[in-house]
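Sharing a structure below in structure tokens format, with a few things to ask.
One chain of protein is taken out of this complex; the other chains stay put.
By written order: A, B and C. Residues from 1 in each chain.
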Amino acid sequence: MTFSSADCEPDKPEYYLEACDLTCVRDDQVLFDGLNFRIGSKQVLLIEGKNGSGKTSLLRILCGLGLQDGGEVKWCGESIERLGAGYHQHLAYVGHHDGIKRDLTVLENLHMAQALDQPGRLTIDQALEKVNLWGYEDVQAHALSAGQRRRLALARLLVTDNCLWILDEPFTAMDKEGIADFERLIATHTAHGGLVVLTSHHSLNCDGADVQRIDLS
Amino acid sequence: MDMRDFFAMGGYAFYVWTSYGLAFVVLAFNIVQPLLHKRRVLKRIARQIRRTRRTA
Amino acid sequence: MFMRFFHRMASPPYFYVISGRWLPWLAVICLALILAGLYGGLVEAPADYQQGDSFRIIYIHVPSAWMSLFIYVVMAVAGGIGLIWHIKLAEMVAVSSAPIGASFTFLALVTGSLWGKPMWGTWWVWDGRLTSELILLFLYLGVIALYGAIDDKRRAGRAAAILALVGVVNIPIIHYSVEWWNTLHQGPTVTKFDKPSIHISMLIPLLLMAGGFKLFYLIAVLMRLRSEILERERNSKWVTALVGSEDRRQKTEDRVQESDVDPRRVGP
Partner (left out) sequence: MKQVVCMKRRSTLNAFYFLLKRDLILNFRRRAEIANPLLFFVIVITLFPLGVGAKPQLLQSMAPGVIWVAALLAAMLSLDRIFRSDFEDGSLEQLLLSAHPVSVLVLAKVAAHWLVTGLPLLVVAPLLAVLLGLPVDAMGVLVVTLLLGTPVLSLVGAIGVALTVGLRRGGIILSLLVLPLYIPVLIFASNAVDMAAGGLPVTAQLSMLAAFLALALALAPWPAAAALRISLS
């Protein structure tokens, strides 16, 4: 099954992510067992659970970074292990470590992100506008505050072409106004047919997006 | 070849018997160590079962 | 039929039970082989005309040198299978073979130097084969150290498998480089360190010992594998059932011992 870049437009609604009885054991502790879910376009999956309940492990398994002890993750019906780069081109992941090089400027970080995947719909200026980091182009990342670095990591989602967002507690170190902005971004992304999987302690009020919830604890 | 000649090994007794002795030690080590390891593992699992049985 | 056998063997509980049954028989055959080889080598075989009785070290040195290379290849192949088809058992075979291979390499090195001492008067000769053996020992220690350094045992197994594969690709390169390097410095004057042209009565014990060592490796790796399986599957039901039943049997034995101890006699 080939994916030409044309049909990677998020507006095509037939993408879906599926987990088939996923099992994960971290040093003797069964974090989750026989986990099944499926989310399609325009849907958001919120993963809740107290600390240490395996939220991050689940996200890393969904990205193909982590290794599950059982079960399988499928993207459009095909196992992500076999798809490899074919799956990663549709995926954007923001983990605990924001993946921002401290010595590079904002602009260089975003150019690098675009080089690693495909340039997305928004230009860099538009993306910076949306996460209100406009004007910070030449600032080196180590000069930014934690919240600003978080927003830069989220700007990376906007400048690259991806349908699936996997976010690990995106709202940490962000102020109330930043959270509201980002919830709007999630809403527009899903409106365009994108999928979002995220973990968060805050209650997510994304009007218009069909939110599923999974509680791991 | 009576016993004394046998152990003398034509004057090379030291080299021959240390090699064979070392071989025996190495082979024995490779048998004994897994046994000890297995016993330790079994004991740890047994303790874990007792712990889970008491809390369950 | 073979695929079905191989498939069922890959499941840890089945493998644990089967290997438990085979071990005693393998041990008996291995012991027989080694004793026959020892008898043939130490008593039957005539002394070498040139080296006298010191040549009998060959019956330990050469088989363990063969084993060190053989085990590394088995480790790399098992590691490769474990990586490509995600078979946990193959990964465990690779990891369990590393210490055994390292001990055979160490044995080959020391017996080589013990054999070299009477012939050349020095404990260590920078001979091509001994140097390759020493580097092989470093490769083994690398795999063992890497496996020991990573806490998550599954990840450690896969990392060690990759290192073993990279190592096995490098072994021929290192071997021929060292051989070529050896001809540079030593020159052809040194008697070939090879086995002396071997008479049939000397060859039989050598093959017996080699067979015995291969069987010994199988036994040692099975034993390590069984405890590795128990450790990795300690949460699974079959292990708890197995250990549970053994635990209860252990308790009943303790209770029986306590009751027949004469209360009057003061315990140690």
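Here, a residue touches a chain if its C-beta (ideal position, glycine included) is under 8 Å from a C-beta of that chain, and two chains touch if they have at least 3 such contacts.
Computed from a predicted structure; not experimentally measured.
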Discussion item. Among the chains present in the display, which ones are touched by the chain that isn't there?
Written reply: A, C
Worksheet item: Which of C:Met75, C:Val93, C:Leu130 or C:Ala159 touches the chain that is not shown?
Response: C:Ala159
Worksheet item: Out of A:Arg102, A:Arg184 or A:His201, which is the one that touches the chain we can't see?
Response: A:Arg102
Worksheet item: In the whole complex, what residues of chain A lie against the chain that is missing from view?
Response: 1-5, 60, 63-67, 82-83, 85-86, 88-89, 91-93, 95-104, 108, 111-113, 115-118
Worksheet item: Mind pulling the chain C residues that touch the left-out chain?
Response: 83, 135, 138-139, 141-142, 145-146, 149-150, 155, 158-159, 162-163, 165-167, 169-170, 173-174, 177-178, 180-181, 184
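Keep in mind that, in the parts below, only the chains that are shown with their structure count from here on.
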Discussion item. Nearest whole angstrom, what separates the Cα centre of chain A from the Cα centre of chain C?
Written reply: 47
Practice prompt. Provide the list of chain B residues touching at least two other chains, using ranges where the numbers run on.
Written response: none
Worksheet item: Quick one: in the complex, what on chain A touches chain C?
Response: 25, 27-28, 30, 67
Worksheet, complete the sentence: The residues of chain C that touch chain B in their complex are 38, 42-43, 47, 52-54, 56-57, 60-61, 64, 99-100, 103-104, 106-107, 110-111, 114-115, 117-118, 216, 219-220, 223-224, 226-227, 230-231, 234, 239-240, 243-244, 246-247, 250
Response to the item:
In the complex, chain C touches chain A at residues 151-152, 154-155, 234-235
